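Encoded as structure tokens, here's the structure I'll be asking about.
All protein chains but one are shown in place.
For clarity, chains are labelled A, B and C in written order, and residue numbers in each chain start from 1.
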Amino acid sequence: MHYRFEKDMSACGLTGFINRDRKRVDGEAIMSSICNMDERSNGQGGGFAAYGIYPEHKDDYAFHMLYTDIDAKEITEKYLDRHFLIIEDGELPTRKTAGIVDPPVIWRYFLNVDEEVLHMNACDEEDYVVEAVMYINAEIPGAFVMSSGKNMGAFKAVGFPGAVGRFYKLDEYKAWTWIAHGRFPTNTPGWWGGAHPFTLLDWSIVHNGEISSYGINKRYLEMFGYKATLMTDTEVTAYLFDMLLRRHKLSIEVATMAIAAPFWSQIDHLPDGERKALTALRQVYGSGLLNGPFAFILGHKDGMVGINDRIKLRPLVAAEQGNTLYVANEEAAIREIASPDRVWMPTAGEPVIANLKPEKDSIKEKTSCIKV
Amino acid sequence: MDYVIIGNSAAGIGAVEGIRQVDQTGSIAIISDEPHHTYSRPLISYYLGGKVEQHNMYFRPKTFYRDYDVEPMLGNPVTVIDAAGHTVTVAGKKIKYGKLLVATGGSPFVPPIENLAGSDVFTFTKWDDAKALAKAAEKAERAVVIGGGLIGLKATEGLLNLGLNVTVVELADRVLSTILDEKASQIFGTHLKSLGVTLITGDTAAAVNRDGEGSVTGVTLKGGNTVEADVVVVAIGVVPNTVLADTAKVKKERGIIVDEHLMTSAKDIYAAGDCVETFDILRHIRRPQPIWPNAYEQGRTAGINMAGQPLAYKGSFGMNSIEVKGLPTITVGMYDAVGPEYEILAKSDAESLTYKKVIIHNDRLVGAVFVNDIDRAGIMTGLIKDQVNVKAFKHDLISDNFGYAVFPEALRKERLSS
Amino acid sequence: MATKAKTTKKRRRVQADEKVCIGCKLCEVACIVAHSKSKNIIRAFNEETPRALSRVLVEESKPLTFALQCRHCDDPPCAVACMTGALRKDPETGAVLHDREKCVGCWMCVMVCPYGGIQRDMREGKAASKCDLCLELDEPACVAACPNAALFVVEDED
Partner (left out) sequence: MHKSLIKAEFQVQRDDYKCIRCRVCERQCSFEVHSYDADADRMFEDEMKCVGCQRCVEYCPTRALTIQPHPSTIRPHGNWPYRAVKDICKQAETGGMLLSSTGDELGHRIYWDHLVLNASQVTNPSIDPLREPMELRTFIGRKPDQVDVRLVNGKPVLKTELPPQLTLETPMMFGAMSYGAISYNVCQSLARAATASGTMYNTGEGGLHRDFYQYGPNTIVQCASGRFGVHREYLNAGAAVEIKVGQGAKPGIGGHVPGEKVDKEISITRMIPVGTDALSPAPHHDIYSIEDLRQLIYALKEAVEYKKPVGVKIAAVHNAAAIASGIVRAGADFVTLDGLRGGTGAAPTRTRDSVGMPIELALAAVDQRLREEGIRNNASLIVAGGFRNSTDVVKAIALGADAVYIGTAALISLGCTVCQKCYTGKCPWGITTQDPYLTKRVNPEIGTQRLTNLLRAWSLEIKEILGGMGINAIESLRGNRLHLRAIGLNERELDVLGVMHAGE
């Protein structure tokens, strides 16, 4: 029944960094950083998201898929074949790693959407992709979309994050944005799909905390066609961003004003224009307000955002070295991989936002390291 | 002395308090022929009857003169006022005054009665009268009181309390004829008789009868009858005491004439209390109105004026509260009126001896009489005093639960707001 | 110097709001108890005879009801009329107080009080009876007892 589910509740560690100049680095740094916070996870899940990893396929949707059985793969591929142009597919590279047991079938597809189909369905391309992801996750038993964005990918598994990184050979990818997560679930045994990050299109999110408003956030998003099937509040956060940023075209700054809204006591004292704007955001997006303790990092194609809940019930620290911005639960996780010029504690609800420079300004890279 | 006050009763004390409201420092002397600390004359009947002890005769504390910084000169009368010289003479000594108040009160009126002089015959206006009468009463069994007015009946009450048989002789056809209408008098008379008082009306004493030793044996009435008695009280009334004022040659008629600031015809000489005539605001005439509250009020007003703060005295009207042995009676303003311009509302109950009457003129109350049920009579006094239009609730005036609840809202609020 | 000479302008009284006086007369009950010997409501009513008098009177002309008691006037006519000195305005509290021991029950005060705020108390001899503002209590008993906050103490000072 529609109201039946079990919500994810987890503590966790998270870290992430972004080079605004699109200078890419391999996965060693992010692994070191997250491993520094192994205390915060319990081996029930770890995961990464990386942006800029598929320059050769930067215009294709990179679907990272998990299949718990081969039937699911077959059904899914039939579905994909029917709805997409499959540019390329193959097993996502992994290596046998201690601490990673019983892996599912992990497959990668580079997909494109037929313009004709979109035209026939009178559908926005990204909505079309979202619908497909929703369908696969909800309707095909044993199939799970790990990520579905362009020039990015999510890598997640049950295990400590370091092991997960080795398993997926992250040392072989190069990315300008890396985010990572180590999980400490309290209520459900870890499963591969339940590890972070959660993604939709090129949104990826790692999350530390519990969203007490989950019940209404979920019902709210359902009204707009989102199907929260994964029983986690991280998922609704990802969808919420998708709706606010992509569909409603709000800027990241404004979207964070809605989901981690300032208190009325602050809003009421603002000048008229700001007060009106923030009031309207709360009036309209009240059901999207994220309530409860959280810190999360959102990765997307143009940048990265770190944010805390409105009363900072979870730790979040930010740092900068050159043009690289770091966000993590703990300062040590940053100092493990950088010697920052500046370290600060964002206040409750205050987003730390980094945007990539437009592509033309970014440093040209000579080669791709991806071995597909 | 800045201020000299002759008289140590209600008007005199009122004057002291009035002066001190305005002038905290001026010197004041108060002179009285009586030697007592200021006491309440109306209490003498209670004293006589043993209802009030000596220490309660004083209506101001023992410290009064000190508190108000007054020099009391008691026990000697003022013999002469020298208006031109601004002096008064006491015991042969001249005292200079800045302002003078004459508050010499009233004197008992004693008609010509044969054989009056001698022992066992008393008037009844001063404490010493009461003391003497009480002493005489100790060995007396029967008393005759000549006069059925206020003083006579209060004396009667005192004598009754001492266990004497009392006969009241009243010239008029009823008791209290100067303050009560016929109906109320009749109720009062019935009450007196029920107390064992012998009431003789329409007659008065022609002669006091004495035995060979000069002791009183009774009185012979004009009508020829004889009443046996051991003591005689002459209590016909009081008249303004103007003897002293005459020495200053101030204008007088029945009483001393004063202006609205209570000053006599002589500069710096004021007069107040039972010795003066004041304006009766209901009857629109000047007359002596010898009652306690009026005396005090006049004294206080005179004091304020003497101290240099002009304050007009608007006049007053008669009112009396008298209770003789459990029958309280209050009359305010007019107690009787004849003529088409007066509207009279009354009700009575013979069994409970209650009686209520109001007299209305031009929709204003001008008089009220209450016998027995007197509890909220003061409201009526207020209405009379302020000449409030009572048209809207006229018929409630004599109802059993008369009170502010029957007033029109605006009037009620106005009168209760203060 | 003549310290007591100047009369006080301090004034304190219990005022009723007739808009919310519900005519329950609990003020009268409380007044009786407060002026009883035992200060116990059941004894005051059922055992003390004669019963203490209420110094507050609820006037009624339905639907109108309001409680009324001594207004503790600036220049109290009752004190002017009192020939015994039993009634006086207390300069400290502004209350018009009555000394039962001095009173002889001449009813001059009853005659002159424009509010009808003084009653005759015929218990143990006769004497006037009037609101004393319950000066020994934190607030007048009637005010404390009013269930609808229709009674309150008004205080003004010169």
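Note that in this section contacts are C-beta pairs under 8 Å (C-beta built on N, C-alpha and C of every residue); 3 or more make two chains touch, one makes a residue touch a chain.
Source: prediction; values computed, not measured.
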Contact set of the excluded chain (shown chains only): A, C
Which of A:Gly215, A:Pro315 or A:Pro346 contacts the chain that the document leaves out: A:Gly215
Hidden-chain contact residue, picked from the options A:Ser287, A:Gln321 or A:Asn355: A:Ser287
Chain A residues touching the omitted chain (full complex): 1-4, 7, 9-11, 186-187, 209-210, 212-216, 219-220, 222-224, 247-251, 253-254, 257, 261, 263-265, 273-274, 276-278, 280-287, 289-293, 310-311, 313
Contact footprint on chain C, counting only the chain that is left out: 19-26, 28-30, 41-42, 44-46, 62-63, 65, 145, 147-150
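Please note the rule applied: only the chains that are shown with their structure count from here on.
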Graph class of chain-chain contacts, one of line, ring, star, complete, other: other
By mean Cα position, the chain sitting nearest the middle: C
Inter-centroid spacing, chain C versus chain B (mean Cα positions, whole Å): 28
Cα-centroid distance, chain A relative to chain C, in whole angstrom: 81
Residues on chain B engaged by chain C in the complex (per definition of touch): 10, 17, 20-21, 24-25, 40-43, 46, 51-52, 56, 58-61, 67-69, 292-293, 296-297, 300, 319-321, 323, 328, 330, 332, 374-379, 381-382, 385, 401, 403-406, 415-416, 418
Residues of chain C touching chain B in the complex: 1-7, 57, 59-61, 64-66, 68, 71, 73, 77, 80-85, 101-102, 104-120, 126
